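The complex appears here without one of its protein chains, the remainder shown in place.
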Amino acid sequence: MNRLFDFMLPPEKSTTAGEVDALFHFITEVSLILLLGITAVMLYFAFKYRRKSEDETTPLITHNNTLEITWSVIPLILVLIVFSWGYQGYLAKTNPPDDAYEIRAVATSWLWQFHYQNGHVSTNELHVPANRPVRIIMSSDDVIHSFYVPDYRVKMDVLPNRYTQVWFEATEPGESVLYCAEYCGTAHSDMLADVIVHTQEDFELWLETGDAIDEDLSPAELGEQLVQRQGCMACHSTDGTVLQGPSFLGAFGRDRELTDGTTVTIDENYIRQSLLEPNTQVAAGFQPIMPSYAASLNDRQIDAIIEYLKTLEE
Amino acid sequence: MAQPSLSVKKEKPEHHHFVDADQQFEASKMGVWIFLVTEILFFGGLFAAYIVYRAWYPELFIAASDELDVFWGAVNTVVLISSSLTVAMAIRSVQLNQIKGLIINLWITISLAGVFMVIKYFEYAEKIGKGVLPGAHYTYDGVDHEKANIFFSIYYMMTGLHGIHVLVGISLMLWLVWKAKKGHFSSKYYNPVEGTGLYWHLVDIIWIFLFPLLYLID
Amino acid sequence: MSGHHVSTAKFLWGVAIALLFLTFLTVAAAWMHFPEPWNVIVKLGIAVVKAFIVAAFFMNLWWDTKFNALLLFMSILFLFIFVGITLLDTLYRTDPIPGF
Partner (left out) sequence: MATSDSPNIKKLQVRRYPPEENPKKTYLTEERGLWAWMTTVDHKKIGWLYLSSIAFFFFVAGVLALLLRTELLTPSQSFITADTYNQLFTLHGAIMVFFFLVPSVPAALGNFILPLQLGCKDVAFPRVNLLSFYIYVAGAIIVLTAIFTGGVDTGWTFYTPYSSSAAGGNIMMMTFGVFVLGFSSILTGLNFIVTIHRMRSPGLTWNKLPLFLWGLYATSVIQILATPVLAITLLLLTMERLLGIGIFDPAIGGDPVLYQHFFWFYSHPAVYIMIVPGFGIISEIITTFSRKHIFGYWAIALSSLAIAFIGFLVWGHHMFVAGQSSLANMVFSFLTFLVGIPTGIKIFNWVATMYKGSIDLKTPMLYAMSFLFLFMIGGFTGIMLGALSVDIHLHDTYYVVAHFHYVMMGGMVFAFLGGLHYWWPKMTGKMYNEFWAKISLLILFIGFNLTFLPQFVMGSLGMPRRYFNYLEQFQGYHQLSTWGAYLLGVGFVIMAVYLFHSMRNGKQAKANPWGSRSLEWQASSPPPLHNFEHHTPVIIHGSYDYHKPMSEFQLGIPTSHNGHGEEETVTPEPGPAEEADK
């Protein structure tokens, strides 16, 4: 499929992407022909009928019914084609097959959490099997977000008071980018996640073991990786900049004032508490907006994060 | 319609940019009507919210409307209809050049509008007293529905906005009384009276719908 | 142009009495407890009749230029468009239910 406007579209990585692209190409090409045609006629008239003397008069041509009906009916037919084509594609994109594999997605400002049927949770990483329809049922913890994967040509808003869904079938193992497409505040543009497509066997394996990569890392290295991959950096810097949450730099061992006026020392227990029940002890001057990591981090990972924070000395 | 006839001698208009008084009268009346269109769509947003929520939670509306007192609602309907009558009488008076009748009718209308607001005040006070407040501040537990607060948000928005319109109407009529006393109006020029009258009738019409929609659901 | 229509006092009183009678009727209907769809239809029907009477005879639309009546009609039409199409969404939503 080499078409003139292929450069305008990302690679097709889902079974329904081709359908969308076909319509995209059709509209773009027909539009281009009409645009160039009408512009050429306009320029030709401007040249052919240019004013030759100042007191010219022109013939009285008020209307022409045949012509006007023609240029009303032909566009009407064209847009009706586009409408029904688009509607067909829409139906295909919004009605998941019955056997689709279900994953729950929860959007929070500004990260994505994905819950799998065996209780496994991943943050800012969506793991899916290839060649199998996947249906994602989504909800939001706060404001409206939107689930957008350009490679799959899917998008759906994620609402706080209702469940919405998208479905897709990835055609091959690989990675794609997932964006939040509905404006949601400060770190809206950082609310990205990776869609990681495994083969069916690899996916089963991943569900069982989670990320295998942490086996041979030191706790602090693992902690660093987790902080980067779990979406912490959207709100907490490691260089002292204050974002939506306090910076990690030099935090460990320090005293911190809380919103209720009390003071705690940032130690292992405080960090563990902040990950599991984040909004019970909120640092003064910040909003209680952090999501819980109780389901997505195991004890070893929490310990690793604590070790990593210890290394961030000023 | 719009073209003035050229041969007939016309009344001089109040403002010089009009061709004649007839053009000015028709223009200002059309202006008021267009304003009323915007009022209808302004309230229309609230009616839309009402209908959407009513379609979602019909049982909520039946349960929650029990908290509203049909008797006082009906009394207020009678009060507003009477005030519509007196406004119509006021316009009739000025059309017949009876300025005294105009002023008396305006005063009766103002008093009726005042009665309406006093009754509304007691209704509000009773509800606020028992914790029936809009939305997030709702604390009353007499209505067994999780969205009861939304019904009362809609109730307060609709009746509150209507109440503000009644207050605006009162001020307009006080202004008319003042202008009438200064001899501004006659059977030849009474556009502001006509306009205010139209506005007041619309306020009445809106209440005619609010009463069954809010008070008489069950 | 009949923009300066003058109604007789008797006529205005008649209109008001008709309105008061309809108010009585709608309250009475509320006590009758019609079954569900009729309940709404009767009360809103009466409200529409009352609004029509006010618009036609108090607001003089009956005698006025047709354009002003058209304006009123347009505002109601667009309100119906607004509500009607919004209901096409709110009444026909099919939200998925999580399976776990």
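Letters are used for the chains, namely A, B and C, taken in the order the chains are written, and counting of residues starts over at 1 for each.
Note that contacts are C-beta pairs under 8 Å (C-beta built on N, C-alpha and C of every residue); 3 or more make two chains touch, one makes a residue touch a chain.
It should be emphasised that the depicted structure is a prediction, and the values quoted were computed from it without experimental measurement.
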Check: What are the shown chains in contact with the chain that isn't displayed?
Finding: A, B, C
Item checked: Residue touching the undisplayed chain, where the options are B:F116, B:Y156, B:F185 or B:F209 -> B:Y156
Checklist line | Residues of chain B in contact with the chain not shown | finding: 1-7, 9-13, 15-20, 22-23, 26-28, 30-31, 34-35, 37-46, 48-49, 52-53, 134-137, 146-147, 149-150, 153-154, 156-157, 161
Checklist line | Missing-chain contacts mapped onto chain C | finding: 1, 67, 74-75, 78, 81-82, 85-86, 88-94
Item checked: Residues from chain A at the interface with the omitted partner, ascending -> 7-10, 19-20, 23-24, 27-28, 31, 34-35, 38-39, 41-43, 45-46, 49-52, 54-64, 67-68, 71-72, 75-76, 79-80, 82-83, 85-94, 109, 142-144, 146, 148, 150-151, 153-157, 159-162, 164, 177, 179-190
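Just so it is clear, only the chains that are shown with their structure count from here on.
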Checklist line | Whole-Å gap between the CA centroids of chain A and chain B | finding: 49
Notebook entry, point to check: Distance from the CA centroid of chain B to that of chain C, rounded to the nearest Å?
Noted result: 15
Check: Which positions of chain C touch chain B when the two form their complex?
Finding: 1, 3-4, 6-7, 9, 12-13, 15-16, 19-20, 23, 26-27, 29-30, 33, 39, 43-44, 46-47, 50-51, 54-55, 58-59, 64-65, 67-68, 71-72, 74-76, 78-79, 82-83, 86-87, 90-91
Next item on the list: Flag every residue of chain A that touches chain C in the complex, lowest number first.
Entry: 102, 104, 117, 135, 137, 162-165
Check: Which residues of chain B touch chain C in their complex?
Finding: 1, 22, 25-26, 29-30, 33-34, 36-37, 40-41, 44-45, 47-48, 51-52, 55-56, 70, 74, 77-78, 81-82, 84-85, 87-89, 92, 95-96, 197-198, 201-202, 204-205, 208-209, 211-213, 216-218
